[in-house]
Every structure is written in structure tokens, then in C-alpha cells.
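Missing here is one protein chain; the remaining ones are kept as they sit in the complex.
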Amino acid sequence: MPRPLITLTTDFGEGSPYVAEMKGVVLTLNAEANIVDITHSVPAQDVRQGARVLDQVTPQFPQGAIHVAVVDPGVGTERKIVVASIEGQTYVTPDNGLLSLITRHFRPTRMVEVANPKYWLADVSSTFHGRDIMAPVAASLGLGVELSEFGPPIHDLLELDWPELEVGERLIRGSVVSFDSFGNLITDITAQHLDEFGDRTQLQVQCGTHCVNGLVKTYAQRPKDSVAALIGSSGLLELAVVNGSAAKKLGVRVGDEVTVCR
Amino acid sequence: MPRPLITLTTDFGEGSPYVAEMKGVVLTLNAEANIVDITHSVPAQDVRQGARVLDQVTPQFPQGAIHVAVVDPGVGTERKIVVASIEGQTYVTPDNGLLSLITRHFRPTRMVEVANPKYWLADVSSTFHGRDIMAPVAASLGLGVELSEFGPPIHDLLELDWPELEVGERLIRGSVVSFDSFGNLITDITAQHLDEFGDRTQLQVQCGTHCVNGLVKTYAQRPKDSVAALIGSSGLLELAVVNGSAAKKLGVRVGDEVTVCR
Partner (left out) sequence: MPRPLITLTTDFGEGSPYVAEMKGVVLTLNAEANIVDITHSVPAQDVRQGARVLDQVTPQFPQGAIHVAVVDPGVGTERKIVVASIEGQTYVTPDNGLLSLITRHFRPTRMVEVANPKYWLADVSSTFHGRDIMAPVAASLGLGVELSEFGPPIHDLLELDWPELEVGERLIRGSVVSFDSFGNLITDITAQHLDEFGDRTQLQVQCGTHCVNGLVKTYAQRPKDSVAALIGSSGLLELAVVNGSAAKKLGVRVGDEVTVCR
């Protein structure tokens, strides 16, 4: 049997000792756990970016993976902690919308509220449930403990409002959702949306004061320092500056409008 | 038998190739080692912050864990390298004070000086004993080599002066010891100290030009952008700016005074 795979996604910052505390707790309870960091660079308390990371990355993981995500500005309040089964993987998170993007793509098959302190650390702090509740719950999941052991079933998760695309006959209006570490600008306009707009090389993409004529397949099809529009590796429309940073050059921000015209 | 667990704590920086060199050395000698990063973000040559990280994090790790800590401004000088058993875990570090905080809480049961080159790399550089001595010693510990094999027993470690709290009848005078990645300000005043000062909601906390009336249990009990005082996840008094950064807002530094009055 392969070792249980437990991933961590937090806003603690790369190299945070808080992450290491969680790993210590997991390994104390489950010495065989294979712990993989997804990222600890979610901007502090930015549940939406945390939700985007889970939606982008976790579908690449194998069946049986256990994903712990801690972006938890409401720690210590009445917000619930949940365990959810989605597409054969299991998520342990605060119920604050962290799963509200992936659940638009995949329906959870089972969900429970984490309520049974039997599976928590003996002393639970008010400020670090990632270590005191979520890490030991994940370790126990990896040992084969059944979902129903952690608490009662629930049927709904907290949903966040995600901006809806406006799709007209000749225009799609979307927005900037993030920048990657290369400075590439990622939008919420998908390849599928563009499929209905015909020849991609004839489309016009606008963002801020920039206008790009035609999508390309790879960065190298445009000269250095020019702006390229293309479908990125997650199937989303991206704007990139060839060998440079769109984040720096385009002067736009997360939430700004992006349009595609035909 | 679970795989030997070897952790790394350094001031090399996240993503440093020096860390990767240490991992290569460990895995060459001990292919089954489970290597876990605690942090590589200790400020360069800051032995005190390294000591704080070990004291905060390693108690969360399981019995048998082997902790290698390399914050080593004296590399290549006469400073010793030591192996110490503390609470069922084993530490491999320069003898420069890195263990001087955890040893205030737990007494080492055995200590040896690392002196037997049999367990080192064949060529030892003058500037990187983490790779050439400490990594291979940790790998050998993970293979079951006895402490006494590495060198002669010692009975004392280098101690650093840690500022003592001043505890009066109505006042505790402590100091800022660090900031976490959220910008929360951590002090050296513990929950136990406050226990003797009565109702926490009646205490006054002062730091720099800021004064906070009453401790809370969670950040959410104070409005956004206000300063909250609370006991953090390590049992220490913290000052936090709700949904913000105390590091930025309070204008104080590590070492500055923090007082609690009743």
C-alpha cells in the first residue's frame, strides 16, 4: 500500500515555522505520511486565491490524496471546519469558501463537519486550528479513519460569489484573476469560451490600455518584450510579455476587466 | 519500522542550493531518510532566531526525529559541533547557542562532541560543515549509529543570555522576540505569567506608543485594523493587527520592551 499522501496549502509564507509545526503534528500521528507542499504563498487571508490554487492544482493529484488548506481569517469564530470528498480526493479546510471554486467543477460526494475532538490535539489554541485540528484530522484520514467519525454529515458549503463572465455575440467580458511567478496575467476566460468564437488568430484581447490582435500558441511566436495572448497551461486565457513580466508592463490588477472581441 | 525522520533548519534562504546539497548528502548515505524542512528563513547568522525556531517547532515532532540546525557564523573556527538527545529527539548543531532556549525547557539526556571523522564526508570544506559534517552525521544517526560513535561525551553546551522577564506585583516587563509571516508581534511573556495576574480582559498591554486594553481569545473579537493582544499558538503573548500587520503598524523592533499591567 502506498504511503498516505497529505498536501498542505496555506497563507503562512514559504519557510514559515507554522507549516513545520503542522508537519510535526502529522508525522507524530502518522509516521508514514508523505507530506507535499502545494504552496504557502497564498496572500495572507486571501481565501479567493487559496480557492484558485486548490482548483488549479489538486486535480493533478492522485486518487486518495488528502488536501489540507489553511487560509483561515475566521479562526476561533463560529466558522465550521469540514472534510469533503471530491473526485476521490479528500479536503480538510475551514468552511469559508476555500472549496467554492473546485465545487463549481466537481460535486462533493460526502461532506462532514469536523466536530469530534477525539481526533484533535488535546489542547486546541484559539488561533491555530491548522495545527490543532486540521493536521491531526488529516493524519487520521491517512490512517483510514472513516469520514463519519469526524462529525455529522453536512450538505452545503459556504459559497463565494465569483464574477460571472458576460458572454455576448461578439464579446466576452471577463477579469484578471491572478498573476503567476513569471508575471503572466491569468484571466477567468476559458478555452471553451473561445471555442465558440471561431478562429483564435482573429480575436482581439483588451486589458487596461493594451490591445492584442490574435492569440498565439506559444510565447516564442511573438518578439521579445511584446504582449502575447494565449491559452495557458490551466486552460485559461493569459496575457504574457515575452521574456518579461505582464504584471510589471501592463499596469493592471487582479479584478480588472479583460475583454475578447471577434 | 518507519523511515528515519531528519529535519533541516538553516539560515540559507528558501530554495538555497546549499540546502539541496545537504539533502543529496543525506540521501546518498541513507536512501530511506524522510527529510522535512523546518525553515531556511532564519535571518543570516541569527543564532537567537534559530534557537527560537527549534524551541517553537521541534516539540511538535515525534520521538526519534533527528534535527539538523545550521546557523553557523563560526564555521571553520574552534566552535564544536554537538549531538544532543533531548526528550527522545536528537539534535545535530554547532555548539553556539542554537540549543540554549530549548534546554531551558528540557534537559538533554546525552550529549557528545562530533569528533570522529569516520562519519564525515571524506573532504571537509572550511565553510560548509552543514553539508560535510552535520548532514552525514544525521544520516548515520538515522541508520542507527550510536551517539558514542560520533565523539566523546560532553556535559555543557554554550549558553546565550536570554533576557529575563521582570515580574512585579502589578507589572510584567518583557520584550518583542520576533514577528511571524502575518506580521504578528511575538513576545517572551507566557500564558503562565499572565495566569497569576488575574482576569485577562482587565490587563493593559503596552508596546511602543500603543496601549491595548484587555486580551481577547481570537482576532475576530476586535474590529478590522485595530490592535489585538492575545495568547498565540505557542503560548506567548502576541500583538496583532486584525487583518493587517503589527510589524508594519506598530513601528517596533525585536528587542523592544513590552509591558503588561494590572
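Points to keep in mind about this one:
A and B label the chains in the order they appear, each numbered from 1.
In this section, a contact is a pair of C-beta atoms (placed from the backbone, for glycine too) under 8 Å apart; a residue touches a chain by one contact, two chains touch by 3 or more.
Quantities reported herein were computed from a predicted structural model and do not represent experimental measurements.
Contact with the chain that does not appear here is found for just one residue of B:G13, B:G64 or B:G208, B:G13. In the complete assembly, the contact with the undisplayed chain comes from A:I38, out of A:I38, A:I189 or A:V212.
Residues 2-3, 5, 7, 14, 34, 36-41, 53, 56-62, 65, 180-182, 217-220, 230-233, 243 of subunit A touch the missing chain (whole complex, contact as defined above).
Residues 12-18, 20-21, 23-25, 27-28, 31-32, 35, 44-45, 73-77, 125-128, 131-132 are the ones on subunit B that touch the missing chain.
In this text, only the chains that are shown with their structure count from here on.
A separation of 31 Å divides the Cα centre of subunit A from that of subunit B.
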